[in-house]
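With one protein chain removed, the remaining protein chains of the complex are shown where they sit.
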Amino acid sequence: MNFLEVESLSKVFGGVHAVEDLSFDFQAGAVHSIIGPNGAGKTTLLNLLTGIYSPSAGRIRFEGQDLTGLAPHEFARRGIARTFQNLQLFFNMSALENVMVGRHLHERCGLASALLRFPRLSREELACREEAAELMRYVGLARYLGTAADAMPYGALKRLEIARALATRPRLLLLDEPAAGLNPTEALELDQLIGRLTGRGVTVVLVEHNMHLVMGVSDHILVLDYGRKLAEGPAAAVREDPRVIEAYLGSAAAARNLGAAGAAPRAGIGP
Amino acid sequence: MSAQFVQFLLTGLTVGAIYALVALGFSIIYNASQVINFAQGEFVMIGGMATVWFAAAGVPYAAAIPLAVAAAAAVGLALEKFAVEPARGASVVTLIIITIGASIFLRGLATLIWDKQLHVLKPFSGDTPIVLGGATLLPQSLWVLGVSLAIVLALAWFFGRTLLGKAMLATSNNRLAAQLAGIRVRHVLALAFALSAALGAIAGILIAPIAFTSYDVGVMLGLKGFAAAILGGMGSGAGAVVGGIVLGIAETMSAGYISSAYKDAIALLAMLAVLFFLPSGLLGRRGTERV
Amino acid sequence: MAARFATPRAGGMAALAALIALLPLGLRNDYFYDVAILVGLNAIVCVGLNLLVGYAGQISLGHAGFFGIGAYGSAILATRYGWPPLAAMLAATLAAAAIAFAVGRPILRLRGHYLAMATLALGVIVYMVISTEDRFTGGPDGMTVAPLAIGGWALRDPRLWYWVVGALLLAAVWFALNLIDSPTGRALRALHGSEVAAEVVGVDATRHKVMVFVVSAVYASIAGSLNAHFSGFITPAKVTFLHSIELVTMVVFGGMASTFGAVVGAAALTTLPQVLTPLKDYEMMVLGAVMMGTMIFMPRGVVPSLQALLTRRRDAAAAAAAPAPRPGDGQ
Amino acid sequence: MLEVEGLACRYGRIPALKGIDLRVAQGELVSLVGANGAGKTTLLRALSGVLPTWAGQVRFEGADITALAPERRVRLGIVQVPEGRQVFGPLTVEDNLRLGGYLRRRAEAGRALERVYAMFPVLRGKRSEPAGTLSGGQQQMLAIGRGLMAAPRLLLLDEPSMGLAPRLVEEIFACVRSLKAEATTIFLVDQNARAALAIADRAYVLETGRVVLEGSGHDLLSNDQVREAYLGL
Partner (left out) sequence: AQEPIRIGAFLSITGPASFLGDPENKTLELYIEKLNAAGGVLGRKLQLIAYDDAGDAEKARTFARRLIEQDRVDVIVGGTTTGTTMAVVPLVESAQVPLLSLAGAVVIIEPVKKWVFKTPHTDRMACEKIFADMRARKLSRVALISGSGGFDKSMRGECLGVAKKAGIQVLADENYGDRDTDMTAQLTKIRNTPGVQAVLNPGFGQGPAIVTRNFRQLGLKMPLYQSHGVASKEFIRLSGEAAEGVRLPAAALLVAESLPASDKQRPVVVGYKREYESRFKSEVSTFGGHAYDGLMLAVEAMKAAGSSERAKVRDALENVRGYVGTAGVVNMSAKDHMGLDLSAFRMLEVRKGDWTLVP
């Protein structure tokens, strides 16, 4: 049984095949990256994998269960969490509360107990608050505990989304361009964070254009182009693939530059 | 039997065209500012009442009507300048409450300047009914239908073909980006309010000979116009018209064939049914937002 | 940390309780009691409506409908069929909850203005039924309602009513504050912030929206029943869409997402027309101008704006250090 | 061409810029680097006039434009590609671009449109789709294209490479270089600090609303402080 199985998945918008007949298997405990040109269908794929879109065709199986056609909160219940390419935060709340919402699935709270404020609830609230604070420290947001979400800088917000996703205690975490808008120094911290996550037993799927990050952390890379699979394999193989260079990486020089990923500066992704 | 059906249809069209005109006013302001202007009905009132007033003062119709439309447009401008613009950045609900306040204010003002009586305008081309397939229609209804049609076409052209029209849409969607593109957003907003006030006033003038006018005609027409705009799809010009006509016909048909006591309820139920299947109305924009 | 969060609510509750307890010192005669009771009843509706509008971000322009279901349900059962008023009230409340539950699912799929119109339509339909079925409801001229009797003893004196409504208002506020502070309340606010994001962390958006819709309908219905029994007479004027809009206005005026704001809004807009009567012909204009002016200068509503003003005063010195809000990503 | 003196801006009571002095000469490419929240976006917004200035002066070609309305600045040729794309979601791709050329004559705008399509062929394929349905990177291309439609003389670019595929990032920087070659003055903010410094004639480093360092692109690239704080080295 594979951890995540995707079978001839398609999504059509009007005439656009954003994802077309896509099949792949992801193994547990690894970091899988999905790369591909702009508009290749990466975000759409994540939307399918979290139930935000329902597929035009195909199936999604997670830990052996067929999740096709379920609502997003059902995906979350099964252990899949994500972040967004465009921030989707609760800007009407504090940072800490944002993360606490992530604990929603693990709280037993009926309407009656909410209205009457059972003592049990207060205790659980305290625990929830503590755990959320812990997660914020974990992603490096210790200094923003009481801050309103709408008063935080962009880089912090990106990490806040990760903390919130972690609060759901996912087994599969999908990150959509977490490094966009971060400077190279901050991207480096992200690199380490992803490493620690896998250590926690979370399987990570990373969608990213920052090749240093991708090449550095991925166990396995899936390359999409026009909604289809272009290539797949370990980082070293993918970066040498001429089709990938042609469609995505650009000049062969850039690709070669990445070849020395370990030693090379982790900064620029351009020339 | 079929003459009866034709009669219902014609009546529905006339009533619907009125709703459509009011709905168009809602759509324009919504397009330029995302505000649902609950004072839209008051423009209808101002149009009718001002025309009556000018006419009573001896001004011929040909001058009284443009004067009344201009008066309404001026009120629209004032509304934008003194009530909507100062609240820029406030939430949509706050803006709605501001327009509700404005509508109460304007209604109060109307009772002071004018009165609480009902007034009537002379029909533009007489009172003799036109017979069509056994059914009758007042010439004034033709005016309503004709002017609505002309306005819809003009607006379709304006929003669909002119850059200024697009600039209006852009302003409502993203004010910052609109400014960066060199659009004078204040002017665009002012224009939208003036335009929609003028449209409301025209609606008010056209229907005053049929359904009279008074300081409080705006309340019910505003409600029906809002319903029509939603049914058709908020922000869509063609939608406003389709929504208005569908609503008008639904009302008359249910009055004619089902129950006149419940005709409004039936029309609203029909609207709800449509929304359940088309959550953004008959012709509303769909699916332009994604994550 | 828990203590820090308990303070404003406990403080607020205490202040409200003290206000209710001390207010009678200023109430000179039954007329004042009458107005105070109406304030209380409107406040109950608004506290419930604020859960829906202010916290969950779902606008409703049809809550006068639920108010009407409560009022007429209770009135008809108690007056025409001789039910004990409390049983009638309970039945009406259940009916309002059931109706809200039934229509909530399809209606709450709609967003923004579409939701506003759909709820408005719902309210208008309730109104039409009430004003047309005059055999039961007395039609537009209204109907007489039996007083609230418990056993053989009828509650008639406005001064007693005052304490009943005051106690119920406190309870209503307490329940609302509890709900907001619970995980459920947090989920509701999250829905307001971003529905997709709430969904992907496991919040069942539809279930939560329907739930809060039902809760707010129950608040409105109970207030409606009480109002009918208190007035002794009820007409459909209380069920019109104008009344729905008035209720939302109270909520926004006092301050969205502020339970005490809802109370303040209800108090302000219930007493304002009483205060403005000497203005005669200018009354409407002034009322409209007050509404516009308040919302322009306090766009977040009276209570949150005043709160912000107070906190600003307090830490004016420490201001510079505070991080500033920034908008989210463009789209 | 552009002179900024003592520029200060606030959000409410909170200062975001605290007295900025900088110059951009005709035909120059100047980069601005800084951490998250340093105030780079704020500075560009102030230059475009969409954010009121609190103190200080902005001069463009000698004329004081501190109080000039945003659309007047666009008319002068000060054009910004904003951070976070900010496309008009419900409008079609083509309408978005045409609005970029709002102040230009029809024929000129038509030619500019062709240039943008030539540069980003994807956009041509999606010309009648609502911009809101584009992918993140496609929207970024659209935002850049919309800026170019206005015939900029001073182009303010706020994170133009964000969310773009490596291949396109190369192209964007190539495009920036060619614009410079066509005598467009450019003021560039990009998180890809290495690339941004590499192509810059001169650069400024911004820290919590103040310019803390200034020099040629090359010098800054080899500055130790910069390397550690912004280049991840």
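Brief remarks on what is shown
By written order: A, B, C and D. Residues from 1 in each chain.
The definition used in the following text is that a contact is a pair of C-beta atoms (placed from the backbone, for glycine too) under 8 Å apart; a residue touches a chain by one contact, two chains touch by 3 or more.
Predicted model, so just to flag it, every value in this text is computed and none were measured.
In terms of the touch definition stated at the top, the absent chain reaches B, C within the entire complex. From the options B:V147, B:L163 or B:M220, the residue with contact to the chain not on display is B:M220. Touching the missing chain, out of C:S60, C:T79, C:T93 or C:S231, is residue C:S231. Checked against the hidden chain, the listed residues B:A20, B:L95 or B:A255 yield one contact partner: B:A255. Seen from subunit B, the chain kept out of the figure touches residues 4, 7-8, 10-12, 14-15, 18, 111, 115-118, 120, 127, 129, 136, 138, 207, 210-212, 214, 216-217, 219-221, 252-253, 255-256, 260-261, 263-264.
Residue positions on subunit C in contact with the hidden chain: 28-32, 34-35, 38, 131-132, 134, 139-142, 144, 227, 231-235, 237-238, 273-274, 277, 283-284, in rising order.
The working rule: only the chains that are shown with their structure count from here on.
Averaged C-alpha coordinates put the centre of subunit A at 29 Å from the centre of subunit D.
A straight line joining the Cα centres of subunit C and subunit D is 48 Å long. Taking the mean of the C-alpha atoms as each chain's centre, subunit B and subunit D sit 42 Å apart.
In subunit A, the residues touching two or more other chains are 13, 43, 52, 84-86, 88, 153-154. In subunit D, the residues that reach two or more other chains under the touch definition are 37, 82, 86-87, 89, 132-133. Within the complex, the subunit A residues that touch subunit B are 13, 43, 47, 52, 84-86, 88.
Taken in their complex, subunit B has these residues touching subunit A: 287, 290-291.
Per the touch definition, subunit B reaches subunit D in the complex via residues 163, 166-167, 169-170, 173-174, 176-184, 285, 287-290.
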